[in-house]
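Apart from one protein chain that is not included, each protein chain of the complex appears where it belongs.
Lettered A, B and C in written order, each chain numbered from 1.
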Amino acid sequence: MRYSAFSIVKNALTGNVSWKPAWRQPEPKPFYDIIIVGGGGHGLATAYYLAKEFGLKNIAVLEKGYLGSGNVGRNTTIVRSNYMLPGNEPFYEFSMKLWEGMERELNYNAMLSQRGIISLFHNDGQRDAYIRRGNAMWMEGVPAELLDRATLMKMLPFLNFDHARFPIIGGLLQKRAGTARHDAVAWGYARAADRFGVDLIQNCEVTGIRRDNGVVTGVETSRGFIGCGKLGLAAAGNTSRVGQMADLKLPIESHVLQAFVTEGLKPAINHVITYGAGHFYISQSDKGGLVFGAEIDGYNSYAQRGNLATVEHVMEEGVTMIPGLSRVRVLRSWGGVMDMSMDGSPIISHTPIDNLYLNCGWCYGGFKATPASGFCFAHLIAKNETHPVARFLRLDRFERGYPIDEQGAGPQPNLH
Amino acid sequence: MTAYRLASGGLVDRNAPLDFRFDGRNLAGFSGDTLASALLASDQLLVGRSFKYHRPRGIVTAGPSEPNALVTIGKGANSDPNTKATVAELYSGLDARSQNRFPSLKYDVGAVNGLLSPFLGAGFYYKTFMWPAAFWEKVYEPIIRKAAGLGRAVLERDPQSYEKCWAHCDLLVVGSGPAGLMAALTAGRAGLRVILADEDFRLGGSLLGETVRIDGVYAPDFAETALSELRSLPNVTMMPRTTVFGWYDDNVFGAVERVQKHVALPQAKLPVERLWRIVAKRALLASGAEERPLVFGGNDKPGVMMVGAMRTYANRFGVAAGKSVAIFTNGSAGYRTAADLVAHGVDIAAIIDSRADVSEVAPDGVRVIRSASVIDTKGRQRVSGAVVERSGFEQTIACDAIGMSGGWNPVIHLACQRGAKAVWSEDLKTFLAPDVGNGLVVAGAAAGRYSLAGCLQDGADKAAMIVADLGFSASAHTAPVVDGEIDPSFTALWYSPGAKAKAFVDFQNDVHVKDIGLALREGFGHVEHAKRYTTNGMATDQGKLSGINATGLLAAMQGISPADVGTTTFRPFYTPVAFGAMAGTSRDEHAAPVRKSPLHGWAQRNGAVFVDSGLWYRPAYFTQHGEKTWRESADREVLNIRENVGLCDVSTLGKIEIFGPDAAEFLNRLYCNPFLKLPVGKARYGLMLREDGMVYDDGTTSRLSPEHFVMTTTTALAVGVMSHMEYCAQVHWPDLKVRFCSSTDQWAQMAIAGPKARLVMQALVEDDVSDAAFPFLAAGIVTLKGGVKARLFRISFSGELAYELAVPAGLGDAVADAIMEEGRAHGICAYGVEALNVLRIEKGHVTHAEFDGRVTPDDAGFGRMVSAQKPDFIGKRLSTRYGLTAADRMQMVGLKPVEADQHIRAGAHLLREGAKPSTLNDQGYVSSACFSPTLGHAIALAFLKSGRERYGERIVVWDKLAGAEVVAEVCNPVFVDPGNAKLNS
Amino acid sequence: MTRTYISHHPLDGLLPLEPGIRAVDHLDVPRAVAIASVMAMEGEEASVTAGLAASGDISVRFAGPGEWLALSRSETPDSLERALSLLLAETAYVFEQSDGRVVFRLSGPNVRRILAKGIATDLHPGSFEIGTSSNVLCGHIGVNLARTGENEFELIAMRSFAVALFDDLRVMGREFDLSAGFSTLG
Partner (left out) sequence: MASLIHCPHCGIRPKEEFSIRGDASLVRPDPAASDEAWNDYVHIRSNPRGRYHEHWQHGAGCRRWLVVERDTFTHEVFSVTDAASVARKAGR
């Protein structure tokens, strides 16, 4: 059923009883040409593009829980392409462009809202780094603007200009950045993939990867063995566990990142704003909740919950950046398990096993990458060759000495 | 009039009237009221508007699960939006305003959404607003955003203060109702350190609204007796107004104490809220049970209320919810409330019972309609009747309030915050907390023990177990005897069929039964999908009332057990917590501690303008008379140092003392260049790599004796380097005999640089500091004239003849003053980090602007420093990776504009002349840039692909952000004194 | 020319030179305490512990395994360093830190409640006995904390943090009208 204003009116007048399921609930078939492990945003997008862009059929997505139950359903919904390094920026800009056409393509409103991201800086060194980054964006054709303090005082008068421990001296603005309704992205891709015949199989946990003569022949699952011609892993925080089933050696640690939402408030903050003297960032959703977060908790964890010290630290930074947040009440905190890579950048790559493909290392920034991740991973699986914008995101870049280290923090995941 | 204050009764102090305002109206209540009870007593039934349809809403509960009665309390920067009137303690002068309405609560234009509701069903927005593309952000989204949210955040600086505190106890009891009180008493009497926390301003929990007798006394009096005993125990701490919002690892609980939220004028010396981190050996969750709403047509009108809330308002606050009350129940609770209301003189219009077999006895003369349900309610902004259906026959019962009771849900939120899944109990028709280990034990109604006697007993028993577990002994006790209790049973009723109006599940978010059905129909039947698709349970009450009914409905609609549907995930916070409380005193200038150099005072006296540098403040430049810009000051300072001499505070650089017979070996492994044979009395520049071969930090290290070195680090990485060294020593090489001690704070360290530096130094120092006696890279202990021992180093960041002098920090000010005095004749000036930065760029010296974590020693021109001989050092092996040695790596070069008056900015990128800007064509970037007063034009350090082969090439410095393109010549990065003549003079 | 250099305390100008009104809870700041870091050589931890214990009027604070701060109110920085170097020759490295550290003494009936606003460690007398010392975090600032009496604690902070810690302690103590002044004992 195609969604439109007409379909809404028509259904409303007939009691809304004719809406059809957004996707089928198929039983797994014995064999698929391609299986994608992980029914989150990236896995669903991969399946969609495999079918839509590369015309492939007989595809399944296996999800151990419900669709979108991983990080696509618990993030801070930010979409941006303001990266500095040539290994990243073209990829994220490709993603940004896909975002801009995604909703009509999927016939699903994911409420992409290009309200702009402002990254604040607080000293000359940070300013220089942001200038470098802004110019790197322009090199890729991505508009960026440097805002001075006076401009910020007009645009964001609620920031702490008078009593800041670390004064705000300016900011880098990417106007096309913004937010999207995270669950809807997963649902939109799921529905669109389903319409192309992709089997979305929920409650189907992969427990083993069967190999024969060095190639993958299928997966053991909680719903039995399912054979496949090619296998793509898009398991985010569980990448290491799934990878281990194929003896992959991975540069990944799983870390917990907390995020928060406040009670619903009348709109007051129109941009995504990031704090340069810490990791805090905030935006306001279309429902009115202020959505915010900061750094990872710092230790390896598979628990989707965080610690109080980090919660306090995040809110200290919040009040320091925007003093008027002091009386805003925080409704809920949650934790997602991040697949932190050793350089803070993602991996879309071949593996040592010919028909096994890997998509991981999204750290705390996987949401914005969803469309490009799916597209490039589909490209890799379908054509067995890397998409040009993802050509640096190789698994072997670490041993070859080509890290993509935006933070310059080195091979220690909790510093990225 | 509907609701009113009863003539007598309740725990409010009728001798202490309090004035307050609601939407500009002056009203009055009593001390002991909540805002909700006072509003109700003033017959203010309409208190808010719902989120989506702007429906008129009234008070539903008497506690923290309230979905409707949200108001903004306070004015301007003191306003608290979305405050639940049901937990807001009334105080004189309280000023409350309703929310989400325009122009007024009574006439709200947003209510038109209700008419459009068929089009605005669950998830409607995902299906539309996509055409035309530009319309979402320009038209649709602004409309949606305008409708967003409930209260308004003013985003002004909060004038009040907050703080944080730690507490430790053997047993934390959460909740001071019957179970909690008995637990605290049992543990307190046994000598445990007990904390009893309750979100209410008055301790006693449900006992405060009870009418039964316990051990022969009225329940509230029983509570008071227990509380006074607890108050007399020195090992028991009582924490009223304290909400335990989170259970974290290792039995640490987060709690917020509302210290001064109930006063009009807070005292300055106390915070308004205080965050507690409670470290509890054990905890007992006695949070009681929440009454479950019934889902029936028209169940959201003002005047429809939980029967338990009606009972609380009557018994505890002396307020009747209506004059003629209809009660819709599926269990005994409705009868208990009916009895209490009748005792208070309230008329019961009818009891509508969904069950056929009923053992409860209604009060005399009250009509009971069995096997019946309410299918609609009459009235607009207050309820005027209930439409009751029984066996296909409808009748309207006139009433001015409807009490509803759908049974009980134990409040298990905290117990399920750490991953435990709630377990369905078929017996109790509700979800219970599973066993979550002995750190947290659930007791009383929170554990499904609904009878008062059961709660009292359970609290005492479970505390006694904990007492014994912790090695204390509990004294024997007999359980209190309860008179007149009723059996708290009910029959689950997820949905009252035949609704003739919307039957709401989530009141605040306007989710009704059909929305849940639609979600299921569209494939969003998983409880998490249903929540996310319909927004059920996502409002400020986080589904405290709606969650269980959504689960029940999803189960009923699919013909499965609620056990197979489960609940959504419980996460902190149990109730919302203000940013302010979580931030405590760490805000504004106190967001991070300030570190002050021992020369801070000296710098201030000399006109310094400071800049923050990590936690430190450092002088950026020193203003002299007539200077209007930082450039004027910095240029003067630079020229003066090149020509005369200057003094700079370098105390903030990290200093680490290294002791031990293996100190030299340790440094040799730590640095990429050799240190084993550094002679005593010598300093050496050292480059420290990360294990991946990239530069980590640099600095000089001096050997003061065979087994004693002192290392300097950059200001930024002082803490990190120390930690890295400890890691290497303790984890990699525990066999090395070496000890470290940070001495950053011990020394006031000063750089004295410039051609006349020696003249100044010699005037102060007894020892010979001539080039022969104290050449470049000399290091040692000297004596200042007057007898002070100091450390002296012949090192230079500026490229000039320079010394660094370190004296005990307390003497720093005095020594710096003396240097300025001795230097006056030689034209000395104080200089700051701006001048220092220019001086080092002129000399081609690097900082973290160059060493940004992606740079190898060779990239920065230090390739030859890296020892090929040493068998091992941190970073050696991975330095040889292909990518780190590739010929096209970016290498550090100098840049000077071809036209001398042109400006270069750090962060600009580099392009070949004529090349089109693109990521592929990007040749590198400018890491540092300045105007060189020495040379009279701009200079820059940059990283350029294969840069060292490209000296003399013209390159475009591309700064699109500034709209600037400058042609520059690539050159050697050392602009001043490449032969080091000045350095060695 | 021979010069005399006058030493400054980091709280000079923030605290009155003359003692003012002393509340029941008081923050006392001695102007000069001789302090040295003592680091045991490999295998000498026990003998250093014993040596320090026998040293008479030198107070010893635990900093880490084999590492201590030694304090003296009677010795000068130089004499303390000399005394320790003699006492611990061949068993420990001694580094004089008197200018690098600042001592704060808190006393009064509410000190535990004041310290609980910054320090996570359980200071119940049963858990943190008189004579106990340890490095802890007070708010965001690292200090060495010692219990010197039932209701008396000493905090030793790095000099650069002294003003920040002083500000924090004042805020922590305002509920109890904490007074503060330089030590009258020196």
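Operating definition for what follows: a contact is a pair of C-beta atoms (placed from the backbone, for glycine too) under 8 Å apart; a residue touches a chain by one contact, two chains touch by 3 or more.
Computed from a predicted structure; not experimentally measured.
Interchain touches from the omitted chain, evaluated on the whole complex, reach A, B, C. Between the chain not shown and the residues A:Asn300, A:Thr386 or A:Gln407, the one that touches is A:Asn300. Only one of B:Glu691, B:Glu821 or B:Glu953 touches the chain withheld from this view, namely B:Glu691. Contact with the omitted chain, checked across C:Leu11, C:Val29 or C:Val136, is made by C:Val136.
When the missing chain is restored to the complex, the residue among B:Met1, B:Leu265, B:Ala356 or B:Val731 that touches it is B:Val731. Contact between chain B and the unshown chain involves residues 166, 248-252, 277, 279, 419, 691-692, 719, 723, 726-727, 729-735, 871-872, 876-878. Of the residues in chain C, those that touch the hidden partner chain are 63-65, 67, 120-122, 134-137, 142. The chain not shown here touches chain A at positions 238, 240-241, 244, 249-254, 297-303, 306-309, 342, 398-399, 411-414.
In the analysis below, only the chains that are shown with their structure count from here on.
Put simply, the C-alpha centre of chain A and that of chain B have 22 angstrom between them.
Rounded to a whole number, the gap between the C-alpha centres of chain A and chain C is 49 angstrom. Among the residues of chain B, those touching two or more other chains are numbered 164, 277, 586, 590, 592, 594.
Within the complex formed with chain B, the chain C residues making contact are 1-10, 37, 39, 41-42, 66-67, 77, 93, 95-101, 116-117, 119-120, 122, 124, 127, 139-141, 158-165, 167-168, 171-172, 174-175, 177. Of all the residues in chain A, the ones that touch chain B in their complex are 3-5, 7-9, 12-13, 15-17, 19-23, 25, 66-69, 73, 86, 89-90, 103-104, 107-115, 122-125, 127-136, 138-141, 144-146, 158, 160, 162-167, 181, 183-184, 187-188, 202, 262-269, 277, 284-289, 303-305, 307-308, 311-312, 315-320, 322-334, 397, 399-403, 405, 407-411. Of all residues in chain B, those touching chain A in their complex are 51, 77-82, 118-119, 121, 124-131, 133, 136-137, 141, 144-146, 148-158, 160, 162, 164, 246, 248-249, 252, 254, 275, 277, 417-419, 514, 518, 521-524, 526, 528-529, 532-533, 535, 538-540, 542, 569, 571-573, 576-580, 582-584, 586-592, 594, 611-613, 690-694, 696, 848-849, 852-854, 878, 881-886, 905-909, 917-922, 925-928, 958-962.
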